[in-house]
Each structure stands twice: as C-alpha cells, then as structure tokens.
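What you see is part of a larger complex, with each chain still in position.
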Amino acid sequence: MIKVSIIGSTGYAGIELVRLLNSHPQVSISHLISHSHVGKAVSDLYPNFRHVTDKICNPLDVHAISKDSDIVFTSLPHGKSDTIVQFLHKEGIKVIDLSADYRYQKVSTYENWYNRKHENPHLLKEAVYGLPEIYRNEIKNANIVGNPGCYGTAAILGLAPLVASKLIDQNSIIVDAKSGATGAGKSLSQGLHFCELSETMRAYKIASHRHTSEIEEILSLCSNEDIKLSFTPHLMPLKRGILCTMYANLEDSFDFNYIYDVYTNFYAKEAFIEIYNDNIIPEPKFVNGSNSCHIGFVVDERLNRIIVVSVIDNLIKGASGQAIQNMNIMFGIDETMGLDMPGWYL
Amino acid sequence: MIKVSIIGSTGYAGIELVRLLNSHPQVSISHLISHSHVGKAVSDLYPNFRHVTDKICNPLDVHAISKDSDIVFTSLPHGKSDTIVQFLHKEGIKVIDLSADYRYQKVSTYENWYNRKHENPHLLKEAVYGLPEIYRNEIKNANIVGNPGCYGTAAILGLAPLVASKLIDQNSIIVDAKSGATGAGKSLSQGLHFCELSETMRAYKIASHRHTSEIEEILSLCSNEDIKLSFTPHLMPLKRGILCTMYANLEDSFDFNYIYDVYTNFYAKEAFIEIYNDNIIPEPKFVNGSNSCHIGFVVDERLNRIIVVSVIDNLIKGASGQAIQNMNIMFGIDETMGLDMPGWYL
Amino acid sequence: MIKVSIIGSTGYAGIELVRLLNSHPQVSISHLISHSHVGKAVSDLYPNFRHVTDKICNPLDVHAISKDSDIVFTSLPHGKSDTIVQFLHKEGIKVIDLSADYRYQKVSTYENWYNRKHENPHLLKEAVYGLPEIYRNEIKNANIVGNPGCYGTAAILGLAPLVASKLIDQNSIIVDAKSGATGAGKSLSQGLHFCELSETMRAYKIASHRHTSEIEEILSLCSNEDIKLSFTPHLMPLKRGILCTMYANLEDSFDFNYIYDVYTNFYAKEAFIEIYNDNIIPEPKFVNGSNSCHIGFVVDERLNRIIVVSVIDNLIKGASGQAIQNMNIMFGIDETMGLDMPGWYL
C-alpha cells in the first residue's frame, strides 16, 4: 500500500482527493492536514464521509508526515506550497503539488504572473509538469510534480496535437474557457453566492488570468516556438466541468480526417483521452465524475479555421484525479487504478 | 461472475444500472435491451461510456436473455414488466423489477392505484419487496424482487422505526417529499424542460400519487396496523436527490435520545443507513452518488411532534443501487459490493 | 409625489425596493442609506441601475432623512430598526419596517423568539402588521407598519380563510415551506455558495424558526384561538420564490367547492390574491416578478385532510412589493400602483 498524506485536505480539490483516494485499492491515507479545521472529523465537515472514514484533520507537522508517508499531496493556495514542498523533498518524500508553485520551468514566468518571489527556484528544474499525456516519462522518475491547473489541462490537451504538428498559425490561438464554480474554490466570496451566480455568466480576468502563462509555456515547449495566446475564463452556473472552445487559423487546408489522424496518433495509447469524430461535440456531463478529457473539433472550411472543444471535470482530470494519475505513474502501478470510473452524465 | 441483463437499459434508471454494474467486480453484462435504441451503442447515446463499454442495445428477446443471464433487471414503465417477469421466472431466471408491477402483496391495492389488471397475481405472493433493511431475509431466497420506488425508499426508511416501535400516532403521518428531476424520468415533457423547471418548484399529484399506496402497505406491515398517510411529492430544480420531510404526533413525550436509540437499534448493522444525532440535518448532496440513506430528526417538544428528514439519491438507493444491493443479497456476496462509494458532495 | 427614503438600501430586499420604487409613478426617492457602501453609487454595486439612477449611498443621518421624507422604509437586520423607527416616528415620519422589530403585538413573543429586549414596547401597540389582505383598515391610518416576513406572508395568506372560518382542526396545522436563496439574504455564508446549494436541498431551523411565532400570532388573531403549528423552512436551489405546502385536518367533510367559496369570499376584492379551482397547483414561476400570491388546494377525502399550496415572490409580496402596497394604502393612492406587473414565468 502507498502511504499518502494530504496537506490542505478540506478545500474542494483536497476533499476530492480524499474521496478518490478512499476508493483506491493501493492507497492508505496517513494524514489529513487542514489548517482551518484542526481536530474536526472530515465526516463532520463533509457528511458524505459518514460511515466511510473517521479520519480527523490534523495541524501541519511536516516531521510527523515524513515518518509515514510515501507521497504527499499539497493542495494549498499559490505561494503556500513553496517551502513545504522543499522541506518534504529534502526529507526524501515524493510530492505532488496542486498549486502553481512547481508548474513552471522558467522562474521568471512564475514570478511575473504570480507576483511573488519563488523561494526554491532550483527545485523548479527538478519538478515535472504533471500532465501525463505529455510528460509521462519524466513523471515516472519525478520527485516533485507540479500538478497542472484545471484550465491548463483542458486547453493544453485540446491544443497540443495541433501545435506540435504545426497545423495552425500559432499567433492566432484563442481559448475561450467556461468553468463550473468549484473551480473558484471554497473561500467566501459574494460573487460566488448562489444568488449572484445562478441565472448569469461571468467573464473575468480577461487577458490577465495566470493560467495563460501556464498554457503558453507548455504549448511553447510542445511546438518549440514562443506561443502567445488569448485566454478568457468564464464562470458559469454549474458546479463541475470545464469546456474550452478554442480557435486557430489552419496553416493549410487540412480536412477533418487529416486532423483527426493527428489527434488520434498523438493520443494513441491514452486511456483518458477520447477524440470525437461523429459530429457530436463533447459536453462536461460526459466527463464529470471521471478522469477523462473528451475532445471534439470542427474544421470551418469557409474560414480555414479550426474550432476545438475540450471538456474535463475540473476537480478530477483538472486537479485531484490527475494528481492520482501522476501518483500511479510515479509508483509504477496501473495508471488508471482508482480512476477507471465513467462520467456520471446525470 | 454473475451474468446480468438489463431490459430497459437506456432510461435514467437503466443507464444508472449500466454505470454501476460496469464497476461491480463480480458482474459481467450479457444483454442490454432497449426498445427505442436497437442497434445503437450505449456510448453513442451516453458518451460518458466512450472508452468504457462498446455494448450495443438489443431488441427484447427473452429466449436469448434466458440463455446467458443469471439475473435480469427490468427497468420498464409500470405495466410493461408484468408478463416479461413472468416469462423469465418460468425459465428459472432471477428477476429484479424496478417498476411497481411486483411491489405489492395485495393485488387489489396495485390494481386500484395503477388502474390496470395484473396478469400474474399469483406471482405477487412469491415476489419480495426489495428493501433490504426490512426484508433482507426474504430477499436472500427470492426469485422475483419488486424493487422499491424512490419516494417509497426514502419515506419508509425514515418512518419504519417509528411505526414499528409505536412511537407515533399512525393517523397523523405526513410525508412532504421533494425530488430532483431525474425522478420524473427521461420522457419528453414540457414541464420537465429546463426553462419550465429552473427557478421554480412544483407540487404534483397531491393526495393521489401512486407511491402513497406503496408506503402505506409496507408501513402497515411494519406496524401491524392499517396506516394511511398524506404524501405530497414536489419536483425541484435539481437533477438528483430526494429529501422527505415527515411529520407525526408522538404518542408520548419521548425525548431525542430515546428516539435516537430506537433508530440506531432498528438499523444497527446497516451499512447504508446513517442516523444523525448532532443537529445537522441531512441534505441530498451528502448522499448523491452513493447508495446511502441519511436520516435526521427533531423532536418538537412544544407540540410533541417529531419531524424526520431522510435523504437518498433517487437513482441509486432509490432505484439502481438498491437493485444491485438486492442482487448482492440474492447471490450471497457482500451486500456492499460495487456500492461502497461515498456521496459526491460537490 | 411621495418622498421616500430607504435605510438599508443595498441588501436584497432594499435593492428590490429601489428597483420597484424607481418605476412607481407617485414616488421620488430622497435618500438611499447603506452602512456598508457609503459614497458608492447604487449603479456601481448593482449595474442593472446604470442608465437608470445615479443615486449615491449615504450614511445614516436621521435628521437629514426627516427633513425631506414623507415615509421611510427600514430594511435592516432584526434588532437594528428598533430605535431608528422610534426616532423617525417621533419626528412625525411614517415608517415601514421590513424587519421583525415591529411585527408583534405581544412584546413577550418577540422577545422570546428573537432573544432580545425590545426598547420601544409601547410602540408595538401603535404599529400595524402590514398584511393588507387582513389589516387594510388599520394600515390606512398607521404611522408604523411592521412589514410581514416572507414565510409569514405565504403561510398566513394560505391559511387565514381556513382558520377564520373554523374549517380545520387548529392543532393539526403543518407548514412545510420551500424558499429560494434570496430569502437567506446577502451576507457571506459558506452554505449559500453556489457549490454548496446547487443540486441539493436543505431543511433548517426545524421547529425553531422565528417566523413560526409570527404565523402563530396572526392566525391566532384571525381565529380567536391560540394556534400553534409546525413550521419547517427549506432552502432550495433557486433564487426567488416561496412555496408553502400546508396540511390540516378538516373539522367536517367539506368538499372542494365549499372551501373554494370560503377562500374566494375571504379574498373577494383582493387584486393580488388568486385562488385556483382547476386542478392546477400554483408554482413560484407564476408569481415571481409580481406582487401576487397564488393559492391552490386539494381536499383529500380519503383522510379528510386539506393540503394548501401558496406561492409568492419572497422579495416582492414577501418583502418589498408588500411594503409598497402598504405605502400606497397609507397615502390613499391606488393600492396596486407600481405593482401591477404580471409574473415573469420565464
């Protein structure tokens, strides 16, 4: 059994980790750390865990965690993981960090977009971006994984085959992303109240959302070019699910089948990627509850433009499920273990 | 492996059976029958099954089903199961029927409330009402199980300990039930359109809903008295979940702890029942996605009345999960197999 | 023109007052008071008012308000209106208070249920409960109106004809109320977040909600008996609308038509009350956006019990619309002025 601990276990990504790991056949949970709920049972905060786990939330004690954890998931706000990860790493513990602190190769990109100085820039070189469909080999031997952001996952998976194959004008990329409200986290906020988000829609941080830089860095690495793109996130009145609608000008008049082959070759052996070829466009309800990313696209021959739609469950493939997928890879077990459930649809 | 077939596999309860059985470690699916989608892949109708199953919907052929099925789930509209169940039973196949056709002991009650003549009244004596928390022993040896209705499950589980223990005035029972829209099924209906059900609430079939008779029959059997009660169902703007608020006058001034003991004794060994004793009232989000029923109650000393709140996922404990629980019992395997997932909460 | 000021103008009831009064042909707004948003334009907080009003939120200055207000609406948390109303009253200004502070005739009832000492108990005798369908004559000459609570309005309007006519066993009354989330107000609260209220339902304050006492006091006055009843509020995943499902045992075997006549006589000249007699049960979407209360009922002859369903828009007939209706009556203008819009339905 892999002994895991979770730091930040009562936020939405953290509690989803608890839920998924609880059913993982090769995992036993050592510590659940929650700054704000020390001493409370997880099942008091989240009564769905009654009869399932009697784990108590502990305060952070990295020494105690080090003693009986093979791997630690850190699910903290950006900037809070930085030194905790460094300590655990020094102790020889593998870490999967769900914040942005270990996602970037270029420390300057991180520091510019997150407006803080990284305290362990040397570790960024060691850390691997935890998108298995692109960095599986590196993840296998990684000790620190920077787990991708939810928007990053959906956008990169949808665009990587196109940029890697040079099918599109890399200056023309636009990512219009729509997310459910769990993506905004659990913190109190007027704008996230039911009465303020129901029956409306909200574009936010236009041209300035931090995930822009994450998407750009990885796609640039995929294409060996310096890609810059427009990214517009929107909050929508649903709980789970991201749908990215992405636009790019085609470099040549590639037809649907040609591009379909590019996608299916790129993702040939991927258990969690599904490419659509039948005029159905994927919806979040097809993937919510699962670790899958479904991708559909339309070639607009009139404009020689491609429109790609990718969907994920932001809490699973966009956060906790992907973290577990990374853990499976790091420990050499079946990558789909604990993650092979279909979406809920209803 | 238990070989199962599902007749009516593309309605909401049917497809939930497919989803849950797909992860059941002891089950292999033989036939998926769908009258309206013959020849289509389940994953075409429900793209959440892409990459998960390539099963095709077949037309109904009871002979073919009989050959390689240990058990058949019939998930058809009321009246449609009647003769199909009879045929399968004759062939020696175990059947769990999700319609009302085999739920009643008294054929007259069924015929009055469902306004049709039962064609196999002799089989009603053999059929067992599939509520394991009350009829587990009978289910073990049953060949036909009439799987309870969703409202029936939530109401009976919430009230059975009270009526069995004679704590309440059995003429004073009121069940005010609120359901998500999946409970109304998949058929086209103006009133079920998003624009007609969002931002509203709807009481329907007041004093005339058929589940009234099911609740009354089982509670009467629990109490050895003839119980009649008010049952008011409401459609609410959510997909999954039933919450029943139930009222009854206490026969004496029983306090919370006394009644709590009655409940916990009644459900002492139940894996799927959770009784609350800490001022939290259960919500559907605690059980949605799970096979659990959570029950809380308040004793109103001012009025000497008890108010009970029970919640279930109408598609799981209220339909497909409970059917699988029954199957597990009928085949002598762990009752929680394939059903031990916590609720989703988010 | 009637000069009005609103104290507490940026909460949900307050801003609804601004919206409705803005279209009232006989009203001019003098002051908008908001403790928490001094100096901000209403249209900055609520951009729906761009191009509509450039009013600025002022701090509370009762002297300034007194100078140019014919009437003041106080829309503050319970306990905060008490002395403000007293001051304005002393200055000869009419006041409609949307809190509970001036709703009760018996100060002890208020003090027990609200757990605070009233500082102006003598004024409770002068204050009138602002439910025009019952207290229209008293409201005409009132200087202080205690505007009813949202649950109170829906429950009392649904039950008053029955208790006044002695049709029901007054010990058997149960009010099961379902409300949209605007009823819970604007204050930050985890449980009111979109992710915590969507796809779930929540019973709360069972047997202890303060509105119980308001409903009991008024119905007791209607019936000249001491009525006690069960009241269970529920939060539902919608923004606006209250639906009350109410149960009572009939004193005799009254039929539908008999009771229908009782209702229609009781509300014979009411512009905002609609009694259903055609097997349709009212829904919030029929009244949301309007000042109407729609009432339907079913006589369950099997149990000799009546089930009444009443619906209102909690922000309009349950708060701000009713306050304006009261103002119209107090100033002798057409009671429906500014309030004669149909519900939105969509």
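Points to keep in mind about this one:
Letters A, B and C mark the chains in the order given here, with residues in each chain numbered from 1 onward.
Everything below uses one rule, namely that contacts are C-beta pairs under 8 Å (C-beta built on N, C-alpha and C of every residue); 3 or more make two chains touch, one makes a residue touch a chain.
From a predicted model like this one, the values you see are computed outputs, not experimental measurements.
Every protein chain here shares one sequence; 3 sit in place, and the complete assembly counts 4 copies in total.
Simple rule for what comes next: only the chains that are shown with their structure count from here on.
The centroid of the Cα atoms in chain B and the matching centroid in chain C are 39 Å apart.
For the pair chain A and chain B, the distance between mean C-alpha positions equals 36 Å. Between the CA-based centres of chain A and chain C the separation comes to 46 Å, rounded to the whole angstrom.
Across the assembly, chain C contributes residues 195-196, 198-199, 237-239 that each touch 2 or more other chains. Within the complex formed with chain A, the residues of chain B that make contact are 12, 15-16, 19, 22-23, 44, 46-53, 182, 198-199, 239-240, 271-272, 274, 276, 278, 280, 282-283, 285-287, 289-290, 292, 294, 315, 340-346. Residues 12, 181-182, 186, 188-190, 192-199, 237-239 of chain C are the ones that touch chain A when the two sit in their complex. Chain B contributes residues 172, 174, 176, 178, 180, 195-196, 198-204, 206-207, 228-230, 232, 234, 236-241, 243, 245, 247, 281, 283-285, 288, 298-300, 302-303, 305, 307, 309, 346 to its touches with chain C in the complex.
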